[in-house]
Every structure is written in C-alpha cells, then in structure tokens.
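Shown here: the complex without one of its protein chains, the others still in place.
The first chain written gets the first letter, and so on, giving A, B and C; residue counts start at 1 in each chain.
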Amino acid sequence: MSAPLTLKDFKSDQEVRWCPGCGDYAILSAMQKALADLGVSRENTVFVSGIGCSSRFPYYMNTYGFHSIHGRAPAVATGVKCANPELDVWVITGDGDGLSIGLGQLVHAIRRNLDFKIILFNNRIYGLTKGQYSPTSETGKVTKSTPDGSLDQPLNPLTVALASGATFVARCVDADVKHMQEVIARAAAHRGTAFVEVYQDCNVYNHHAFEYATDKKQRPDHLLYLEHGKPMVFGAGSDRGIRLDGLRPVVEKLDNGNQDGLLKHDESVHDPTLAMFLARMKHPEFPEPVGVLRAVSAPTYERRLMAQVQAAVEKRGNGDLDDLFNSGDVWDAK
Amino acid sequence: MSAPLTLKDFKSDQEVRWCPGCGDYAILSAMQKALADLGVSRENTVFVSGIGCSSRFPYYMNTYGFHSIHGRAPAVATGVKCANPELDVWVITGDGDGLSIGLGQLVHAIRRNLDFKIILFNNRIYGLTKGQYSPTSETGKVTKSTPDGSLDQPLNPLTVALASGATFVARCVDADVKHMQEVIARAAAHRGTAFVEVYQDCNVYNHHAFEYATDKKQRPDHLLYLEHGKPMVFGAGSDRGIRLDGLRPVVEKLDNGNQDGLLKHDESVHDPTLAMFLARMKHPEFPEPVGVLRAVSAPTYERRLMAQVQAAVEKRGNGDLDDLFNSGDVWDAK
Amino acid sequence: MKNPDTLEEAPAIDDSRIRLVDRVAIRFAGDSGDGMQLAGTQFTNTSAIFGNDVSTLPDFPAEIRAPAGTLAGVSGFQIQISSDDIFTPGDRIDALIAMNPAALKANLADLAGGGILIVNSDEFTPANLKRAGYAENPLESDLLADYRVHQIPITTHTVEAVKEAGLGSKESARCRNFYALGLVFWLYDRPLETTQNWIRRKFGKREDIARANELALHAGYNFGETAEMFALRYRVEPAKLPPGRYRNLTGNQALAIGLVAATRLAKKTLFYGSYPITPASDILHVLAGYKHFDVRTFQAEDEIAAVCSTIGAAYAGAIGVTASSGPGIALKQEAIGLAVMTELPIIVIDVQRGGPSTGLPTKTEQADLWQAIVGRNGECPVAVIAPMSPADCFEAAIEAVRIATRFMLPVMILSDGYIANSAEPWRVVKAADLAPIEIRHATNGGDFKPYQRDDHGSRPWAIPGTPGLEHRVGGLEKAAITGNVSYDPDNHQRMINQRADKIDRIAHEVPPQAVFGDTTGDLLIVTWGGTYGAARTATQRLQAQGASVSHAHLRWMNPFPANLGEVLGSFKHVLVCELNMGQLQTLIRGRYALDAEGLHKVKGRPFMVSEIVDAAERVLKAPSKSTGTHKSNGGVA
Partner (left out) sequence: MKNPDTLEEAPAIDDSRIRLVDRVAIRFAGDSGDGMQLAGTQFTNTSAIFGNDVSTLPDFPAEIRAPAGTLAGVSGFQIQISSDDIFTPGDRIDALIAMNPAALKANLADLAGGGILIVNSDEFTPANLKRAGYAENPLESDLLADYRVHQIPITTHTVEAVKEAGLGSKESARCRNFYALGLVFWLYDRPLETTQNWIRRKFGKREDIARANELALHAGYNFGETAEMFALRYRVEPAKLPPGRYRNLTGNQALAIGLVAATRLAKKTLFYGSYPITPASDILHVLAGYKHFDVRTFQAEDEIAAVCSTIGAAYAGAIGVTASSGPGIALKQEAIGLAVMTELPIIVIDVQRGGPSTGLPTKTEQADLWQAIVGRNGECPVAVIAPMSPADCFEAAIEAVRIATRFMLPVMILSDGYIANSAEPWRVVKAADLAPIEIRHATNGGDFKPYQRDDHGSRPWAIPGTPGLEHRVGGLEKAAITGNVSYDPDNHQRMINQRADKIDRIAHEVPPQAVFGDTTGDLLIVTWGGTYGAARTATQRLQAQGASVSHAHLRWMNPFPANLGEVLGSFKHVLVCELNMGQLQTLIRGRYALDAEGLHKVKGRPFMVSEIVDAAERVLKAPSKSTGTHKSNGGVA
C-alpha cells in the first residue's frame, strides 16, 4: 500500500476562485482534511455539484468531479450511484441550487435514501449571480431583486430534509472547522443519504448573515452542540438547557449546573418529531442546534436495486440474448 | 341580484370523462355543491390544474379554467393572483403532478402564502399514464414500472405542506362528500394558501388503496375527525382517543367515555409541531386525521406585493413615463 | 352449441366459398372498454404466425376511459395482412367491425365502398345512438347502402354462448370481443390455435374466464360457418418472407430489446432513467422486466432528473438511456447540452406525438425533428437517428449505442407514436451474429488529459474508480486537451468546431444514402421515420405505372449521409413527405440550397399511400422545379 493521503493530496491543480474571505474556503479545507483523515481513496470519490459559487467546489478537489447544471446534482449523483454503487459520492449544492430550482431533485433523492452525502452551503443569498435573495433569506430581505424587501417565508433546509424522510441530518458552521470535520466524518460513515447544512458566509453579498453563530464570542450562547444521549446544554458556561413543555421546547437557566429534566438528545429515534422540532429552533428565541440531528438506518436505494437485479438473475438466470429474442409468439418462415 | 347559483350552474357543458367509479366524480360534485353554497360568482372563480386525470377537473367546472402543463399549476396560479388578486383561485393537482414533477412549484407557492386553494387528489398512482407508482405509493408497490416493487419511501403530502410553512392544511376522503364539502368551505374561507389532500380512489389502477378510510364500516376506526378545541376521539362508539406520551401520540381506549387527559386539537397554534405530528399518524398504527390540521393567519404574498406597489406610488408618485425617460444623466444635442 | 373442446381443429373448409386475395385491411372498433386492442393484437399475431406480412395501426383515446358509447371513447385497431411485403396498415379498410354506434360513426369513412361491415346490433339502442350523435338509426337508413352490412346481436350471442362457464351477466358480455374475433377468424380463414393458447396462458388462474372466452371465440367462428350470412370468405396466403424465425414486435418493444442487446454487445450495464409519458412509457415497462440482464430502471421524479441520472450513469460507465415524448424532451434539452459539453455517451429517445404543448398525446406526428437537431441553447449538436418501422427500432437502438460510445456524444432516437405502438414481424437474429460494440475506457497512463481526442475525434471515457484518472467535467466551456474551464476566445471556437466535427465524422461511419429505384430521374421522394411504409408503397405503385420516381428514406437525420447532396441533385424534383409542416424539407433546402418541395400533414395519422401518390403526380405534372412556396418558419407551406 502507498503512503496515506494528506490534505494536500486532495487539492486539485486548479486555482481556487472564490472571493477572498468567502466561507467556502473553510468548507473546502475541512473536506480535504476530513477525507484525508478518513483514508478514502481519490479514485473512488466523486463530487457532484450544481451551479453557484458553492458548486465550483469539485474543481478544487483532486478526485473525480462533475460540475453539472443548476439544481440537478442529486439527479446526476443518482445515476452515478445506480451505475456504480461502490463509489463514494458527495453532492455539493447551495441554498439556491438545492432549495430553489433543485428542490424537487433534492427531496426525491433524499426520500430514496441513495447512499450519497449532500452538503448544502447555506449563505442565504445567490452568490454567483451577484446577490439576489434565496429561499433561505429572511422575509423582508433587501437585495438587488427585492429593493423593497422580499415577501416569501424562508425554507428551513433541515425541515425540508426531514420532511423528505432523510435518514441522516446535520448542521455545522463554516467558522468551526474542527466540528465541521467531525460532522463530515459522521456523514461519510452513514449508509444512506446524509444531509448536512453548513452556515456559510458570503462576505460580498450577505456578510455576517450568521454572525451570531460564527462569532467566537457569541457562538456558545447561540449554538446548541448536539451530542447523542446527552442533555441539551448550551451557553458560555454551559449554564442553560432545553426542556420540553408539552410539544414545545423551553430554554431554562440551569440551577447550579443541575441538568435534571433537560431534554436528552437522541439522534437514532426513528420517529422524526424530535429532530423536526430541533430543526425549528431558531435564533434569537433559541440556540440553534449543530451536529447530528438524526441518524437512523434504513436500506439504501441502490442496494435494494441491486438486490432486485440479483433476485431476477437467481430466478430467471443471467439474461440470455437469444432467449430474449426468441421469447413471445415466434414462428418460422421457410 | 340574480337568483343564487346552484350546483348545476357550476357544471360545464363538457362531458365528464373519468372512468366510471372514479373518486374524482365525488370531488367534482362536492366542489360544485360547496361553491354553490358559498355563493361565489362563476366569473370570479378560476380553476388551474396541471396534467393527470385529476387535472381534467377544470373542464367540468363552469368557471374560468386553465388546464396547464404537468406540475406547474401553482406557478400559473401565482401569475393569475399577482395580476388580479381579487380572483378566487383553485389549484387542482394529483399526487404525481403536485409531488413528483411539480414539487418545487408546490412548495414554493405554499411558502409564499399566495391566496389560493390547492386540492391534491391523492390516489397513490399515476392514473392518466396508466398506472405507474407515484410519490405517495407505499414502498414495495408493484406497478407497470416496478414489477419487483418500488424502492422509494413515500412522501406525506401534509408533511410536505407543513414543512413548506402552509398556513392551512386539511385532509378529507372522496367517500365522505359532506365532510369534503365542509373542508372545501373552510379552505375557501382561509386567506392564504390552503392545502387540502383528498384520498381518492383510482378504481382502475389502484382500487381500494384507501378502503380502510372510505369503507363505511371501517371508517370510524381508521379516521380521526379533527375538531378545533375538542379532544381527539375516534372509533365506532367514540371509544378511543389520542394521548401524548413525551413527543409521541398514543392510542388510548377510553374508560367509560372519559376523555380527560386526551390531546385537544388546536388548529390555530402557530408552532406547527402538533400539526406535523398529526400528519404523521398513519394507518394501521393510528387513525388518520381528517379535517383541518392547521389554520393560522399570515399576510398573503399578493397583498404584500400590492402594498409595496402602493407604498412606491405614495413615495414617488404614480409613475410618469416622461420622468422615467429623462432620469439619469441626460444631455442635449443641438 | 357444440362443445369447443371437440373443436380444437378448425372445421373442414368449404373451399368453394374461399377467395384468395393478396392483402386485406381490417379494423376492429368499439368502446375503450370493448377490448378492441386485444382483438386486433390477436388477429395480428395469428396472421403473423400464419406467415403473412402484417402492419398495424392502433388508435385509442387520450382518456383512460372516456364515457361509454361516446365518440371520444372509441378505440380502434387496424391491421393489414398480406402475402407480399407490405409497409403500411392500409389507406382504406376492407372490413370494419363496429361494436357500437360511436365506433361506426368514427370509422365508416375509412371503409372502402363495397366493404364488409359487421355491427353489433345489440348496441344500437336509442341511448347509444344519441351518445354517438346519430339522429336516426343508420342501420335503418340508407347511409350504409354502399356496404355489405352484417347486423349481428353479438352481445346476445356471446352471453348465450358462454353461459356454461358460469360467469355473471356483465362478465359474460365482456367476452364479446372474442366472439367478434372468432367471427373474423372464420371470415379470413385463420386458425384459432394461437388465440386459444394465449387465453390459456393469460387466464390460467381463472378457469371460468378462460373457458368463457374460448366459448365466445368458437361461437363467433361457428356463427360464420353456419349462419350463411357471408357469401364469401377470404384467404391471404403466407408471404414469402426471407426464411427464418419471426416474431411480432412493436416499436417500443423493439427499442427495449435492442437496448438490452446493445448493452450486452458492449459488455456494459444498461441504466434507464425515465419519467412516464405517452407514448414512451412502455419502454420503461418492458425494460423493468429485464432485471436479469442487469438492466437498472429508474422512474425519476421528472424528465430533468431522468436525463440527469442518465448522464450521471454514463459518467460512471454505464450505457445511459432516457426516453420521453415531445413535452418531456423539451424539458431535457438543457441537460442534453450538458452531455454535449461533457462529451458523454447517452441515448435520448423521443417518441413523438401530436404537438405543440400537450397536443394530442395518443396520436402520431413527426414534428420534433427541429427540436431534436437544433432545439437547444448554443451550438449544441447531437446525432439523431430515426427508425423507419417498428422492427427497425431494434437495429436503431444498437446503432445509437455504437455511435454514442464511439463518438462520445448524445444520440437521439426519433421514434413516433405510430412506430411505437404498431407491430410488424421482426426476423429474430442470433446474438452471436451481432457485431460487438467495442468500448475502450481510458486506463491509467501517466499524464491523463480528459479532452485529448482519439482518431474519431472523441475524448477518452474515463470512469470513476480508475486510479490516476481523477478529473473534473462540467457545463462551462472546456479547454482543449486538459478539460479545465476556459473562457479563452480561440479555445471556444476550437471546441465548437471539434464538437461539430464529431458529427461530421459520423456521416462517414453510417451507410451512404440508398435509393429505391433509379438513382436519377424525374422525382425523388424523400422520407424519414415512420413515413417509410406509405412512401415505399407509393413509389412501387408509381413505378408500376411507369413514372420516373425513386425513393430515398433517411435514417440518420444528423448528420445526413455523406452522399445525400449528390443523391438529391440527380433528380429533377425532390419531394419531402413528412408528418409536420416542412422540417426536413427546410433542413435539406438549407443544407443543399436546393428547391425541395414538401408534402405535409399534421392530422395525428400516418400518410395514406394515395396521398403520396397524388402529391407525386402533381409534382411530376409541374413544368419544372417550382419556386419555393415557403412561408415563415412557423408555417412552412
């Protein structure tokens, strides 16, 4: 065996062309580091993306890569996985690419539970087309296309993924590279569709959209780092927690660090109610959960497809062309 | 004023061309009856549909109608409403039309909260193209296109609508025409996007898919008729109810009709957790809720759009072409 | 009534009543629920197995089940059988079986004068007459004076005949199509065996239904034999087909089988990503049953996902195929451009139907030619092949895969609703006789260049999983050789030329344009796709009349065969016949700056032979090449 690969081995020879300061850089190096750490092979790894600043990602990975068309990366990836289930496939998309034009492809890929990992770079704006509001932009967003403020309610990427039946759902922020690597590694380990939202700063068209979540000082108060089986605690001194009140979460100031009665995180429960309601926790009312919201196991599409092929071969024998040609009502002319 | 319109007045002169016994007939007459009862005017009413058996609906309504293309009815309706917010617009779609090819249009229309009503005829099959599985077909469904069984997890139409931020979500079944009329009337009264799923029998390609919910005998045991403010009770003798256990619903046999401790329905709570979890209650584990799951008020897209127009006129005066032509750096050539 | 079990052999034939004829065209017509497609298919199979050449034309409504008894609900199935080669289902029909008044009304105009008309008199009730829009009962008027009318209470007879099977009255009446079929079998002197076997296979599990259908079939046959209602019977002798084994295939079946064959010939996996649409869905249905050939079918959420999954599969090394009809192909165009730019081999099948928009979903048309060849953004060439008949779909599928993988580009197969649904005998080939499709994937060889071209002008097909070939593709313009993103002006021109050049090279890989008849003369009839049959028959007829007419049928629509210009230039007149308003005509004129004339028809139906003969005769009478009577591109005359 050759020497283990390092972060550098996953860098392609192409110049990275994002704006200086763009959050995409952090995601790129987190991915490169994570893949090196996981010890995957370059030739077995495929990055598929749509169109957007984020979707330039594959060019910078020294693996196989497909920069497809706007919104359709999940469909392209579906074909890749059906043709060769052995490949490690990553789908890179943006909030516009994945939730606007590509929403249908995203949802349907997720409900099939194809075994690929989707990373959605959420900068709450259309970067590449120079700053129109996106499906995750807050209502009232003033942009080039909405000088008087946008009118639509934003979509919540995690809710969409959960409503689609996602078997793995997670979130991380570009400013916390170490945590991002962990999440990426968890996604990679999942069998089935993994959906990861990354809060990403577009420092040209939507700078500081996630400042509350990325700024080092504010972060502890505004992010809830989820850990399976652990009570939900957050705050600078781990001084607050989440309790359940009927069907609603409540923030509770901890009494001397006493965590009794706090909600415990369970990423593996099959019913998505908990994950759904975590996904809906929004700043500033609540801290926003990061980490793995849901990770349950279910058979993947391509495995089941191959099982059907296998079963057919077992039942009918490996298809024979002459049998096929001669099937049905045949007759002979002399 | 002329005489009030009757069911008959809403019948167009076109022969109805569904298969004999199709559930669509019941929906058609429920709609005609409901509109007559509501006293709406024919000329102000527009039915917009996509493609599918269900989408032939507009031809049979003696109102304005638009049988558009596959999956895009919500987008067409968006244009209609933006051009003329005064119209009463109904969108008719199927499980294939609305949740497969048209998912993006459906979700985005809902999140905008345009003031139209969407009726999704869910027969869990593609009827018009002669019987392929649809996004609501159960996993393992054997159809023409899936002789070995389908592989995808079904989408839940109500969950999709709720995840899109629907302000009104309801369900009814083709076999209970009276209840369907009530639900239609409630949808009509809602300001904003109303989403109604109808369990509809395709008696040619998916007969009895909803027998448990439509058969007169089985219905009481398998349907939970929701009523705002009322405890959730069901069963032939109203002998069972729904209780909350943490974040999960439990079916409880009522002790002598005692309804204490049962979950009370609240369609108007803004947090969608309750509605989401009702939407997820599935036969045979649970009775399936019918009626209004959610009805909350929020400003509509077209009203806010018109308010922006209004504000612009107030601020800048009613646009004057000569001002527009002469704006910017102008100079005179002699 | 005799026990059908004792009737396994056809009753002795009174030969004196049988007249030998060369060909005969029959149409079964009834309500959608009457099982006419089934009756037609059975008659076709029996005749094919009997040894006739056959050609069929099914015609059914767009609604699943339009209201019973209405014109909208009429379903028809036309078959021509012949002792010679035939290419069409026939212009006019010799016999019409009308199961109700609406079927009579919708089809009578096509029945030749003096033709046989069999009606199910049971259905000519006042209510049904009204539904069909008949003011008076045609059976009682002189509307039918020109025909040999046979009124038979088919429903009554059937119910009576099947009694012993013990079905309910509704189910009993449902067997009436077999009664009608049996009668027609008698009339045309066909054996019952094939249909009997089929009934046994199909209804094996429902003995009562199987039995009832058999009883009905024989009852119909026997009625013909005993009723003395028919003065004559007809027999069409077996055709002198080239020796070999045959089976009937519809175009959609032939495409599916051809794709499976091509994939095997290429030692590949077939990935088929598609979204249902009439009239293409059956390809998906057929392929979904071939999983033991490692066929992986994927019903996508829409056409865009279907084609994109196909592109992904091709990228990963499979034979990626997608199919749709006009509206769905429109949706796929953006992604087809991606396949052009990434130079990946995919197959896109367009089973054309009546347009524009949703149009006439169950009717045939050839109006997607422009869409196929030039209907994308930018200079975006794909290769296009149009099979000429149902059986030819088999060969076309194999050729498409061969060209796509050799030249690394999308190939579009332009079928149509007529080819897709109608059947003709296909001569069964031996797998071993088919030429393998050689595919060489790039392998690790040091400095890999994803856009370095080989001697076909093709870039290497380097599939994920191969160490050392890691590379990135996408929809932005690619630098020659390296495949990196490039905005360089000269590179853009170079790449556009190279992509076009691949298309041009195909012209030298495909057979030169053949001509049926003399290679020079007064008139060349040019056709493509499903219009082949009518034009070939018309040409034969014209030649027999001594006219200087030849026929050139195009299979490759892009590129045109290398010698096409020369072929066209050798005739005084060129007449392009197509089921659109002049799409190939315009392309030919545009390419060769030659005043080709056109015969255009968009009626959701194939050409009749006589329409082409008439047009040819008009052109031949014209003094010289007429000047273009062209109108705008929206409406070329």
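Everything below uses one rule, namely that a residue touches a chain if its C-beta (ideal position, glycine included) is under 8 Å from a C-beta of that chain, and two chains touch if they have at least 3 such contacts.
Remember, predicted model here, so these are calculated numbers, not experimental data.
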{"item": "Touch partners, limited to displayed chains, of the chain removed from view", "value": "A, B, C"}
{"item": "Contact partner of the left-out chain, one of C:121, C:151, C:358 or C:452", "value": "C:358"}
{"item": "Touching residue (missing chain; options B:84, B:238 or B:297)", "value": "B:84"}
{"item": "Option touching the unshown chain, where A:132, A:159, A:200 or A:308 are the choices", "value": "A:132"}
{"item": "Among A:46, A:69, A:110 or A:173, residue touching the chain not depicted", "value": "A:69"}
{"item": "Residue among C:338, C:403, C:437 or C:480 touching the omitted chain", "value": "C:338"}
{"item": "Residues of chain C (touch criterion as defined above) contacting the omitted chain", "value": "61-62, 72, 325-327, 329-331, 333-334, 337-338, 340-342, 352, 354-363, 365, 367-368, 370-371, 373-382, 474-477, 487, 489-490, 492-493, 496-497, 499-504, 507, 558-560, 565, 580-581, 583, 585-596, 601-605, 627-628, 630-636"}
{"item": "Contact set of chain A toward the excluded chain (per top definition)", "value": "15-20, 51, 53, 56, 69-71, 100-101, 103, 126-130, 132-133, 135, 144-148, 150, 204"}
{"item": "Touch residues of chain B, complete complex, unshown partner", "value": "12, 14, 41-44, 46, 48, 51, 58-59, 61-69, 72, 74-84, 86-87, 104-105, 108, 305, 308-309, 311-313, 315-322, 324-334"}
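The criterion applied here is as follows: only the chains that are shown with their structure count from here on.
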{"item": "Reference chain A; chain at largest CA-centroid distance", "value": "C"}
{"item": "Centroid distance [mean C-alpha coordinates] between chain C and chain B, Å", "value": "40"}
{"item": "Distance from the mean Cα position of chain B to that of chain A, given in whole angstrom", "value": "30"}
{"item": "Distance from chain C to chain A - Cα centre to Cα centre, in angstrom", "value": "45"}
{"item": "Residues of chain B engaged with two or more neighbouring chains", "value": "100-101, 103, 135, 148"}
{"item": "Touching two or more other chains - residues of chain C", "value": "291, 301-302"}
